[in-house]
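Quick notes on the structure that follows.
With one protein chain held back, the other chains of the complex are shown just where they sit.
As written, the chains take the letters A, B and C, and residue 1 is the first residue of each chain.
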Amino acid sequence: MKKLPNNIPTKDELQKMFRMMVTIRETENTLLASNKAGNTPGQVHLSNGQEAICVGISSHLTDEDQITSNHRGHGHFLAKGGNLKAMFSEIYGMADGVCGGMGGSMHVADLSKGIVGANGIVGGGISIATGVAFAKKLDGSNHIVVTYFGDGASNQGVLMECLNITALWKLPLLFVCENNGYSEFSPTKTVTKGDISMRAKPFGIPIWQINGNEIIEVWQTGQEAIEHIRSGGGPAFIEAKTWRQSGHFSRENLVLQKPYRTEEEEKEGLADDPIIHLTPKIDGAELIMKEVKDEVERASKAALMGTPPASNAAKKLMFSDTYKGYY
Amino acid sequence: MKKLPNNIPTKDELQKMFRMMVTIRETENTLLASNKAGNTPGQVHLSNGQEAICVGISSHLTDEDQITSNHRGHGHFLAKGGNLKAMFSEIYGMADGVCGGMGGSMHVADLSKGIVGANGIVGGGISIATGVAFAKKLDGSNHIVVTYFGDGASNQGVLMECLNITALWKLPLLFVCENNGYSEFSPTKTVTKGDISMRAKPFGIPIWQINGNEIIEVWQTGQEAIEHIRSGGGPAFIEAKTWRQSGHFSRENLVLQKPYRTEEEEKEGLADDPIIHLTPKIDGAELIMKEVKDEVERASKAALMGTPPASNAAKKLMFSDTYKGYY
Amino acid sequence: MVQMRFIQAINKALFEEMARDDKVILIGEDVEASIFGDTRGLIERFGPNRVRNTPISEATLTGMTVGAAASGYRIVLHMMFSNFIYTGFDAIANQMAKLPLMTGGQISLPITVIASYGGGRSTAAQHSDTPYPVLMNLGGLNIAVPSTPADACGLLKSAIRSNDPTFFLEPGGRGGEMGEVPDEDITVPFGVASLPIKGKDVTLVTMGSCTKIVLETAQQLISKDVNPEVIDLRTLVPLDKKTILSSVKKTGKIVIIDEARDTCSAASHISAIVVDEGFQYLKAPIRRVTVPDTPMPYAPNSEKYLIPSVERIYKAVMTLNKSY
Partner (left out) sequence: MVQMRFIQAINKALFEEMARDDKVILIGEDVEASIFGDTRGLIERFGPNRVRNTPISEATLTGMTVGAAASGYRIVLHMMFSNFIYTGFDAIANQMAKLPLMTGGQISLPITVIASYGGGRSTAAQHSDTPYPVLMNLGGLNIAVPSTPADACGLLKSAIRSNDPTFFLEPGGRGGEMGEVPDEDITVPFGVASLPIKGKDVTLVTMGSCTKIVLETAQQLISKDVNPEVIDLRTLVPLDKKTILSSVKKTGKIVIIDEARDTCSAASHISAIVVDEGFQYLKAPIRRVTVPDTPMPYAPNSEKYLIPSVERIYKAVMTLNKSY
């Protein structure tokens, strides 16, 4: 386990990150309300409480760097520069959604921003990211790739396969495991043996195990890990501990027979909030929060005014031009 | 890495193991000749040079213990008590083969001897073995399961998945990685990062890394690892270094453009032979070798006299009784 | 008889089979909490040895199931959404479907894989596949696709008691639909279709998720004096081709409704059987009402457009009303 560097983000950077964290939180809350109001055709998996991780990592990334993400991907998308309104539109199933309404909440992607996409298959993004990192390496660029996945996804064998290949070929991939203590409704330790980050060790990959609710710690670690990767050192692995404030998916209480977390855990979990932790360090936090609230509300409202895609949209996209393939 | 115990096998045990190692060697050589003579309908993957591993491990197993194996499975089969002639018959495609001629070289299985089967899918046996071990645990027995797989198979993600599950549930499974330095024609280090056995470490599984060409070392390690498992300690992992004397498959030189091993490596590899190492310790080694030679020759000849299965054998087996399922 | 929801009927079958035979074991991701409700309460009744949450490791789950089934247990593996079958596909296609033959019959595999399938709820392409064509082609796997609570209960019992691997596919999102389920321990045999509506003008073949709209269409047709015969297949492997062929003998016309993508669908295969073995009965083309060869889109209207509907079925039947 590497020890942390002493760099700290500037005041400006901190403020930018705060704004983004609040944006994500506000967006998730708005989505939950929209879901309850019947405005999201599918379910949503919210990332409340986990905002510091993607925000801290993304501050070191450019549009040329890429990410892949998982079913809990709204924060990853926004932190990487994805458009707020285009994401709302997507999740509301509208034609001007970032994926034309074809993908939905679990699949938000914007290639122009380096967001190769959220993914509904647990673990699905890891091998795709490995392929993107292979491409980066072939390009000879020093751009990097980040793959976000959960503690639950760490039990998919593709993780080990990709640790091996990226280490072997020194691919520029940052593995970020968001360990939020649960895999659906199973507490991590009931399905996951040992320390997840240690799984990268046999491959000689540098590892950091951090508190994912402390943005400065994430930012520092991200900087060091990414520097390692950009300088040609091959993959790196960060396991960030966090807590899933809003449970597994939007309306889980409707399908669950009984609670799976104690009241005490809920109380502690909600208190250990990355935004609460950061707020005292931010000048004008309240104003920022208010601005963000307005911005998010506007984006959501505008998205709801959209029109759904044509009924035959999928058919058109898949078949419009059978020979579109040739160049 | 655990250190080795001081137990050593008795003279009798050593002799028995020697006989089995020679039986396997003689069988593989006979199969190669049969393959060249056109008597094996498919190709064969020979285990020459690797005999000490399965023989040393199997001396600690009973018929109630089970194994799964891989494409290089003749030795595993014989060492576990599989019938020699029935195996020849299978590989010659005969009706009285151990699988009725339906499976062939890569699929020899004899459930009555605890041989759940060789497997043509690299890594395929590992998860099956995990399921068998789950069954053993449910049975409440202290029988164990051994899964043999190669260094190449260690790159299949199922390995990590099964390390996690067996450790989590304390299943009685012994992982035996036969590291023979090659995955087909790729040297291990070109496709496999780090020490394979270390991949078990994050799961808290005890590990031994041994010289697989020294039967006494294998026997000792096997004893200790199996004792650990039988006493309820959960899975264990042995990585046994060895060398694949006869290459990847029977007639590879016909398809390869150029050699992939140096003459020097070949020479050293052939000299580091588990049977050569053991012979000086065995009284009457020559006689045993002669006896085995005769026995193997007889078995092969008898097998060749067999008759092939009925043409419609597969259809009959699969469809004879659509409702065979109900009980 | 008692009215119960689809999901309750499945739950009833699981309870009864696990009580009946202590070799029946249930594993899967979160089978304790039970998102769909079908495995609810089993952990409290049967304990952690027989009901076990697993890690997210589908490739291993299917392989483990093979190993445990070959060792004397009747394994029920809950795979949640059908798309995750693909994640565990290696052991399904290369081991589960093949080992009984490859071992020369030494191994039988009493496995039941449960998964929910189909679209209609904006779960998008990775949670809405209809996977049975892929499974049907593998050979060696039975496939049950119930459309009523009673069939769900009876088919699941048969699946669990069968010594062959069986996929039991629940129409997604239909857990709440009510139906009568016998109190007694009644199994529904494999390979025997049901005939919810008898008629003489046209044969409508349906399965699983499509049955509801086929029955609705049938009512519309009846109101126009067209009398369809509706065949609900219940299992796709084995397939009750006798019932299909004798219906076509009577009607001379057949439309097959299937939520799978069109190419190599169950509908395609049933068409092929009828034009091979029932050609002399045919008075009109065989129509398929299926899903175009595209992934499921998320937006509700785009999704709905692709899934068989009353309108599409009705229209397909009407195209047969001229002479050929």
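Quick note on the criterion: a residue touches a chain if its C-beta (ideal position, glycine included) is under 8 Å from a C-beta of that chain, and two chains touch if they have at least 3 such contacts.
Everything numeric here is computed off the predicted structure, so don't read it as measured data.
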From the list C:98, C:157, C:174 or C:234, which touches the chain that is not on show? C:98
Using the touch definition from the top, which of B:14, B:31, B:94 or B:115 touches the missing chain? B:94
Of B:157, B:206, B:234 or B:269, which one is in contact with the hidden chain? B:157
In the whole complex, not just what's shown, which of C:197, C:245 or C:275 touches the removed chain? C:275
Given C:46, C:73, C:89 or C:168, the residue that touches the chain left out of view is C:89
Could you list which residues of chain A touch the chain missing from the display? 66, 68, 97-103, 107, 109-111, 116-117, 119-121, 124, 126-136, 138, 157-158, 161-162, 164-165, 168, 314, 317-318, 322-327
Missing-chain contacts mapped onto chain B: 41-43, 90, 93-95, 97, 99, 101-104, 106-107, 119-124, 152-153, 155-157, 183-186, 190-192, 255-257, 260, 308-315, 317-319
Touch list for chain C against the chain that is not drawn: 58-59, 83, 86-87, 89-90, 92-94, 97-98, 101-102, 124-126, 129, 133-134, 136-140, 237, 239, 260-261, 263-269, 271-272, 274-277, 279-280, 282, 284-288, 292-295, 297-298, 324
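Everything that follows uses one rule, which is that only the chains that are shown with their structure count from here on.
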Of all other chains, the one whose Cα centre sits farthest from chain C: B
Centre to centre, by mean C-alpha position, how many angstrom separate chain A and chain B? 44
Compute the distance, rounded to whole Å, between the mean C-alpha positions of chain A and chain C. 35
How many Å are there between the centre of chain B and the centre of chain C, using C-alpha atoms for each centre? 40
Hey, what residues on chain C touch two or more of the other chains? 54-55, 57, 59-60
Sequence positions of chain B contacting 2 or more other chains: 157-158, 161, 164, 168
